[in-house]
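Have a look at the structure below before the remarks.
What you see is the complex with one protein chain gone and the rest in place.
Which chain is which? They are A, B and C, in the order written, and residues in each are numbered from 1.
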Amino acid sequence: KNSGRLLINCPDQPGIVSSVTQFLHKNEANIIESNQYTTDPQDGKFFMRIEFDSPRLPEKEEELRKDFHSIAEQFDMTWTLKGAYDVKKTAIFCSKELHCLRELLLEWQSGDLITDIGLVVSNHEDCRELVESFNLPFYHIPSNKDIRKQVEEKQLALLEEYEIDLIVLARYMQILTPEFVAAHPFKIINIHHSFLPAFIGANPHKRAYERGVKLIGATSHYVTNDLDEGPIIEQDIMRVDHRDSIDDLKKMGRTIERSVLARGVKWHLEDRLIVHENKTIVF
Amino acid sequence: KNSGRLLINCPDQPGIVSSVTQFLHKNEANIIESNQYTTDPQDGKFFMRIEFDSPRLPEKEEELRKDFHSIAEQFDMTWTLKGAYDVKKTAIFCSKELHCLRELLLEWQSGDLITDIGLVVSNHEDCRELVESFNLPFYHIPSNKDIRKQVEEKQLALLEEYEIDLIVLARYMQILTPEFVAAHPFKIINIHHSFLPAFIGANPHKRAYERGVKLIGATSHYVTNDLDEGPIIEQDIMRVDHRDSIDDLKKMGRTIERSVLARGVKWHLEDRLIVHENKTIVF
Amino acid sequence: KNSGRLLINCPDQPGIVSSVTQFLHKNEANIIESNQYTTDPQDGKFFMRIEFDSPRLPEKEEELRKDFHSIAEQFDMTWTLKGAYDVKKTAIFCSKELHCLRELLLEWQSGDLITDIGLVVSNHEDCRELVESFNLPFYHIPSNKDIRKQVEEKQLALLEEYEIDLIVLARYMQILTPEFVAAHPFKIINIHHSFLPAFIGANPHKRAYERGVKLIGATSHYVTNDLDEGPIIEQDIMRVDHRDSIDDLKKMGRTIERSVLARGVKWHLEDRLIVHENKTIVF
Partner (left out) sequence: KNSGRLLINCPDQPGIVSSVTQFLHKNEANIIESNQYTTDPQDGKFFMRIEFDSPRLPEKEEELRKDFHSIAEQFDMTWTLKGAYDVKKTAIFCSKELHCLRELLLEWQSGDLITDIGLVVSNHEDCRELVESFNLPFYHIPSNKDIRKQVEEKQLALLEEYEIDLIVLARYMQILTPEFVAAHPFKIINIHHSFLPAFIGANPHKRAYERGVKLIGATSHYVTNDLDEGPIIEQDIMRVDHRDSIDDLKKMGRTIERSVLARGVKWHLEDRLIVHENKTIVF
């Protein structure tokens, strides 16, 4: 297709939208969807995402980017302009709980997640059959705290080999080193099985049970070096009551985790997420 | 304040956003919020709402409108440009059920609904005390099918006297004549106590009970001459079960009706609603 | 396990619960979960579901039933008493849309749906690969209006051969004959892709789009001879807006359909559903 996406952030000031839309108009680009947000009309930061159609975009893409440079400089923009056909490559990391992996594979298969799934990595064999039934490469890399460095070296090599753009931790349950995280800034999405910032860390369902909450939740977020403290992408909840055991919470939680992770991944793949001061703007 | 709103609709074509934002930029207007929607990138209809700040807007408003004429003509626009300080005048019609009226009065009092409430009209005396405790004029106009014409004449005279912009039917329970409706196109908001188009007409809770639904709802919509068929503004639902009697449904329904009507009225007052082909665009 | 379920309905009158619980106590049955409901304390109908544990239930089951007869007669009860280990056999019918089938298979595989899936039947080949990857028998029975009778004969023969207790229409899209329905009273669960009774019949998403609703829904219900008029089991909804196309509604609808159908099937398998006057009691 001839559909492209322009993402911009810069200091807010008069004339940005006017200049950008003039540029697109001059280049025969028809705006399909446009979102903008200013942190503060006075000296705030400005963010914009425009989805547009332009005839023969694949051929003209490079030139468009060249032309946009002068506008970008004038407003001191950080920006990207690329074709929607330029599909991201995804790696999925998982462990023994397969519901999130399954959801991603099914959504991908049915065309709702537009990405190339390069490979699936796990520290267990449990998902091999599932992954291979989708004709995807599976790598079993056993892991524990003592060999974390070697494990991550193997993983990093694979991510490079497959030219991965996005890493999805689909209940991976292993903590990544700062080096690993630093190598993929805001390119790693995790699903945490609680309504953050409640129940940061291990065993959130057990702790939710003990606290006697009436709703349980799940949170998809970008991974940073502060455990479960990265920018939140999406959250949802489900009603529980006193009759529900820890196991019930786990089962019910799966349904929320699946959809909260899938939505977060979808938005990332569509370039709808912008990180600003440890928060996400969702366009 | 110096905040204004520009609303536009016109045939979609390249260059609209560019021209409009250039115009605002030239007139020192800073865009606060901007929403747009195209029914179809090919030959569709284009809708836009821009909220902006511009120094000394009240003095310049008239001039801005004059200047905008040439752009509007070029793109064949239907449009309005006015100050957010130009507060709408509202009339509330109610009957014996007061929960929706109460919600509107409280939201208005707490500053969440920005409007001048001109008067409250009812075919019963039940709400007089409540209305007068807010120091608002109350008019009791008894009504029935046989005297509908005379009743509406009195009402129309009051609406004119108070220069009313918006009529809210807060569980008014009377059907308006085509003449009354025609005199206020998309200026009358009703709350229907079901999830439309389910249970159009009378006694929706009774019929919901008999059908055994597991969710009940409420719908705020603009009134047209087709009963309960006008453009839907907002809807919401609540979970019910086999234990709930018709009376329980009515009680639970009140909570949804209150908030669904209040949200709809708020959006109308903020010029966020555009009607297109019997649907609403909510910006 | 030694877990059993007692389901009762009878005219309401004093002493029922007392007699039933005395009976269970006498037979060393420990009540795990108990639900009851009376349509009306005066001359209403009484419904009860008790889940209990009793040592060596499989051996004693038959005897328990014999002993219960006198109580049942005294109160004019319709009742069943059986072991939870007595797992129901399920047939899934589907067509070209596979999301509901997938959900059921995955929930079954992960142990959340406790049933024996006997076979999957479809009028298309689309799901063969999926079904066979789960090592389940798949039958392709092409169907159209003209050969409905022959098709249903084949289906009925298969249902008998596999001793099926429950038929799930997982977006089967074919109308069943009164004969077929009559042969399986309240044993056929369908998923309708709207919030019933809104948008009964074909193309609910298209009609929801055209009406401009702000929420779309799905409904699982027992199949009767009135199209989409059978007892509602479960419903849920999702928020949509003016930007969403018919295709968007279809995609979003899939998520609701999956979970609304899976919940309905789960409750049926756990004997939590009782039909009374075209409504369900969900215990």
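What we mean here is this: a contact is a pair of C-beta atoms (placed from the backbone, for glycine too) under 8 Å apart; a residue touches a chain by one contact, two chains touch by 3 or more.
The structure displayed is predicted, hence computed values, not measured ones.
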Chains shown that the absent chain touches, full complex: A, B, C
Residue among C:E28, C:E210 or C:D247 that touches the chain left out of view: C:E28
Omitted-chain contact residue, chosen from C:P14, C:G111 or C:P178: C:P14
Interface with the unshown chain - residue positions in chain B: 33, 98-99, 102, 106, 110, 112, 133, 243, 251, 255, 259
Contacts of chain C with the absent chain, listed as residue ranges: 14-15, 17-18, 21-22, 24-25, 28, 30-32, 34, 36, 38, 41, 53
Chain A residues touching the omitted chain (full complex): 37, 195-199, 211-215, 217, 231-237, 241-243, 278-282
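By our rule, only the chains that are shown with their structure count from here on.
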Copies chain A and chain B touch via same or different residues, half shared test: same
Interchain centroid distance [CA atoms averaged], chain A/chain B, Å: 37
Length of the line joining the C-alpha centres of chain B and chain C, rounded to whole Å: 42
